[in-house]
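Handing you a structure now.
In this view, the complex is presented without one of its protein chains, the others remaining in place.
Our next item is subunit A:
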Amino acid sequence: MLAILLTDSAGQFFSSGHTNNWAVLVCTSRFWFNYRHVANTLSVYRSVKRLGIPDSHIVLMLADDMACNHRNPKPATVFSHKNMELNVYGDDVEVDYRGYEVTVENFLRVLTGRLPPSTPRSKRLLSDDRSNILIYLTGHGGNGFLKFQDSEEISNVELADAFEQMWQKRRYNELLFIIDTCQGASMYERFYSPNLMALASSQVGEDSLSHQPDLAIGVHLMDRYTFYLLEFLEDIHPASKTNMNDLFKVCPKSQCVSTPGHRTDLFLRDPGSVLITDFFGSVRKIEITMETINLTDPIKQMEENSGNDVQTENNTYVDQLPVSEIIHQKPKQRDWHPPDGFILGLWTLILLVFFKTYGVKHLKHVF
């Protein structure tokens, strides 16, 4: 979606300083009873896509598959509201990391950009120093750590160091970190890089609670904080001017039972001047011009030398099961390798023992 601004408000035009938006959305829990964590992540994914960030700029990591899980009574759907009102999975979803690929190592590699060379583009966070990044984590956590798939964990120190690496490598302009786990505020205690704003669903010592179960599906569908966050985001459209102070008020203690927290001391701008769409949407600013631009001449295709390419022999399809050929197939020539250490050592030992026992004079009888 585009926001067209007049040229005389150029100051406001460039106030945010970012030119592109990225989102990294991670669900770290496995197993069917953690359905709500996948629903949390998918509802943020849905909002972010609706407000304009394309799939190529979203890295979505889901640790387990709930939509096509055999226990799901309605396959290919993930609901966020009971009575199956809203399907956050939708028909157009691209999951970049799924199943066993969601590990602490892969998450940190995505953030810092240190991926193996053969990683496809859709799995990379190709942000630059003018990118605003939204990072959303959900799952089971504790005081100072977040559990990944019930087998490993990431600590708040590691996360803070990863963000510092991103800052040193100029991989972000501003970063918004949202976490919805138990004792989530402990995860942002250790941040020390500039331009970070963090929100958490509960303070240290508190548990984040889930919202409501659906009796047909049999599990809790969403966590409270993300449920009210989704309701808040459903009212946002690409041209809305809501700012971060409204986001801090989402889910007060009366609705959430836990106390959501936030941290803005590392952020350079005043949170009241930061728009929600600076992080959740991809508002492209365009400038209308009346000048004409001359395009270069089209590149001419090279003449194909078709004379050499005509194959004179007839091609045929290969026999799918050539029984006689298979039976008479020669075994593959195995390369000869010199005998390895164990065999050599064994033979040396045998020879040594023999000559020690019987003496060297027998050598001429053997050879």
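The rule we apply is simple: contacts are C-beta pairs under 8 Å (C-beta built on N, C-alpha and C of every residue); 3 or more make two chains touch, one makes a residue touch a chain; residues count from 1.
In the analysis below, contacts and distances are computed from a predicted model.
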- prompt: Quick one: the chain not pictured, UniProt calls it what, "Phosphatidylinositol glycan anchor biosynthesis, class T", "Translation initiation factor eIF2B subunit alpha", "AP-1 complex subunit gamma" or "Aldehyde dehydrogenase"?
  reply: "Phosphatidylinositol glycan anchor biosynthesis, class T"
Residue touching the undisplayed chain, where the options are A:E85, A:D297, A:D319 or A:D340: A:D319
- request: Could you tell me which of A:L268, A:I293, A:I327 or A:V360 touches the chain that is not displayed?
  value: A:I327
Field: Where the missing chain touches subunit A, by residue
entry: 30-31, 65, 67-68, 74-77, 89-96, 98-101, 116, 118-123, 149-151, 301-304, 309-312, 314-323, 326-327, 329, 332
